[in-house]
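For this view, one protein chain was removed and the others were kept in their places.
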Amino acid sequence: MSDLIKLPAATLGAMLSEGSVSSVEVTRAHLDHIDAVDADIHAFLHVARESALATAAAVDARRAAGEELGPLAGVPIAIKDVLATSDMPTTSGSKILEGWVPPYDATVVARLRAADLIPLGKTNMDEFAMGSSTEHSAYGPTRNPWDLERIPGGSGGGSAAAVSAFEAPLALGSDTGGSIRQPAAVTGSVGVKPTYGGVSRYGAIALASSLDQVGPVSRTVLDSALLHDVIGGYDPLDSTSLPSAWPSMAAAAQAGLADGALAGVRVGVVKELNGAGFQPGVTQRFEETLALLTAAGAEIVEVSAPNFEYAVAAYYLILPAEASSNLARFDSVRFGIRVNPEDGPLTSERVMAATREAGFGPEVKRRIILGTYALSAGYYDAYYGSAQKVRTLIQRDFDAAFDKADVLVSPSAPTTAFRFGEKLADPMAMYLNDITTIPANLAGVPGMGLPMGLAPEDGLPTGLQVMAPAGEDARLYTFGAALEQLLEASWGHTLLSQAPVLTPTEMFASEEGAV
Amino acid sequence: MSEITAEQVAHLAHLARIDLSPEEIDHLTADLVQIVDSVAKVSEVATPDIPATSHPMPLTNVFREDVVRPSLTVEQALSGAPARDGDKFRVPAILDEE
Partner (left out) sequence: MAKARLMDFDKALELYEPVLGFEVHVELNTKTKMFCGCANEFGQGANTNTCPTCLGLPGGLPQVNQQAIESSIRLGLALGCEIAEYSRFARKNYFYPDTAKNFQTSQYDEPIAFNGALTIELESGREVTIEIERAHMEDDAGKLTHKGGATGRIHGAEYSLVDYNRGGVPLVEIVTRMIEGGEADSPEIAKTYVASVREIVKALGVSNARMEEGNVRCDVNLSLRPRGSGVLGTRTETKNVNSLRSIERAVRYEIQRQAAVLESGGTITQETRHWHEDTGTTSSGRPKSDADDYRYFPEPDLVPMAPSREWVEELRATLPEPPAARRKRLQAAWGFTALEFQDVVNSELLDVVEATVAAGAPAPAARKWWTGGVARLANAQGVPAETLVTPAQVAALIELVEAGTLTDRLARQVLEGVIAGEGTPAEVVEKRGLAVVSDDTALIAAIDEALAAQPDVLAKIRDGKVQAAGAVIGAVMKAMRGQADAARVRELVLERSAG
């Protein structure tokens, strides 16, 4: 039974389809494992045991009655708490939404229900997706399954930890500046930020509207591709959603497994995303990956993106500005908590201010104030206005780079998972974690994070980021699947098979000082 | 342009309706000075000849037909309300008229 939790979603889906296992068995196996390990990992903010089993039973019944179901039908999934779910609380990792159950489902949630996936629960995240370590969750951090004293990345640390701890084969995440790709890197899992507009944002609690995207989180490239096919595509409720039809990402991933899939592929290495200040083990694994690609027939090309130097600065103007406006709705009137001021008259204005003071964490307040500043009279042109121009320049850099390369690669994160508290003192230090992932959000191009090996100095996962031109998400999956196959062949196993085994007894043992 | 004062931060907090404590205001002022110094470099490269891009994807004219879609029920709409009076949301006395 516990082996079920080690299987990729694609395999589970096939087994469910052929009837060798039931969804209830699969779901129960995962729920049991969550019970066993999540007290330590804290990937989940809410586990919906009864309804997951009920949904699984219903899917089993329909299959038994002869209904043809999709490739992921009956497969469990964890959902980042940034997404509205009508039957589970949705907090976005914030106290201000404690206990809020939305009266509607996000579009991606509706789609995964329609595809008969089994929602297991909601995963932890940095509050309102602001962060790179999940330390800013109002409900306590999530711990990296590779080392419980280390961060699982952020903002989607919960989803990444859930899949890499085998608590769920699939998860949904969101990515505004790397919140899917960076946790993937530090947990040894896979995650994709689609082309902006490729997946609906309706029902995803907004952080920065022009940067946010919802995407798949998994242990394999094919699994992410299968999930991407379920959630992606035009949504009339999201006016920024792209109207064009998308090809099958699963088919694209399968194509990556063919012989010679990498031959002649021009792989661009972005000079500005490569290296200075990166952890040596990260750089080493990156260079080894490039060598592997060359051996497989790919052509490594150096490209320059000179304006990437301004990407973090532009991001930390655009995001807070948009977020300061998006978060204005949290005012104690229609949903969420209400906190009264301690003394003085009880007026609407004071209750709003007291609620937001009590309900928002320090990072959120910091970004709201920064954003309010960037938009305020007299500062717009210098800050927000200028940042939007940098976005233009970064798009131009990408255009030029994709003239010379089919995909661009870089490490997903400059270091392996750092320890709790290490980066909290200095906000800029935390912000620089996203240095490689931010440009893709600004330009809207798709990006994938996948494991590229364990850093020799600490044995912790490192991740590779792959980017493709806007609209070429399929290319990411073909390349990613090919590279994954190559890397796993070179290691002789998957990366995650090397993760420490987590059981309560094991944890207890390590605390006691025993081996 | 790079000097941010505590008074400014207090004003920003009022605009953003967050009741910051004096300690918070001090910390934020220091944080903001540091952050703004780092991000101010965007104006170096944002010359007048460069257009701003507010949307990554160049879509235009995305419209919806004027056809009624089902609304939430009243109970659904009010389900999250911290305070209600019948079918309306209830808020404390509003000081200023808009």
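Observations on the structure shown:
Per-chain residue numbering starts at 1, and chain names A and B are given in the order in which the chains are listed.
Please note the rule applied: a contact is a pair of C-beta atoms (placed from the backbone, for glycine too) under 8 Å apart; a residue touches a chain by one contact, two chains touch by 3 or more.
From a predicted model like this one, the values you see are computed outputs, not experimental measurements.
From the set A:Ala73, A:Ala138, A:Ile151 or A:Ile205, the residue in touch with the chain omitted from the display is A:Ile205, counting the whole complex. The missing chain, though absent from the display, is touched by one residue of B:Ala6, B:Ala30 or B:Leu59; that residue is B:Leu59.
Only one residue from A:Ala52, A:Ala78 or A:Ala106 touches the chain missing from this view: A:Ala106. Where chain B meets the omitted chain, the residues involved are 14-15, 17, 54-55, 59-69, 71-72, 74, 77-78, 80, 85-94, 96-98.
Residues 83-84, 90, 92, 97, 100, 102-104, 106, 201-206, 208-210, 236-240, 321-322, 324-325, 328-331, 333-335, 348-349, 352, 372, 375-377, 380, 384 are the ones on chain A that touch the missing chain.
Operating definition for what follows: only the chains that are shown with their structure count from here on.
If you average the Cα atoms of chain A and of chain B, the two centres end up 24 Å apart.
Chain B contributes residues 1, 4, 8-9, 12-21, 24, 27-28, 31-32, 34-36, 38-47, 50-57, 59, 62, 64, 72, 76-77, 79-83, 89, 91-96 to its touches with chain A in the complex.
Listed in rising order, the residues of chain A touching chain B in the complex are 100-104, 195-197, 210, 236, 239-240, 242-243, 307, 310, 312-314, 316-317, 324, 328, 331-338, 341, 345-354, 356-357, 360, 362, 365-366, 368-370, 372-373, 376, 382-383, 385-393, 395, 427-428, 442-444, 470.
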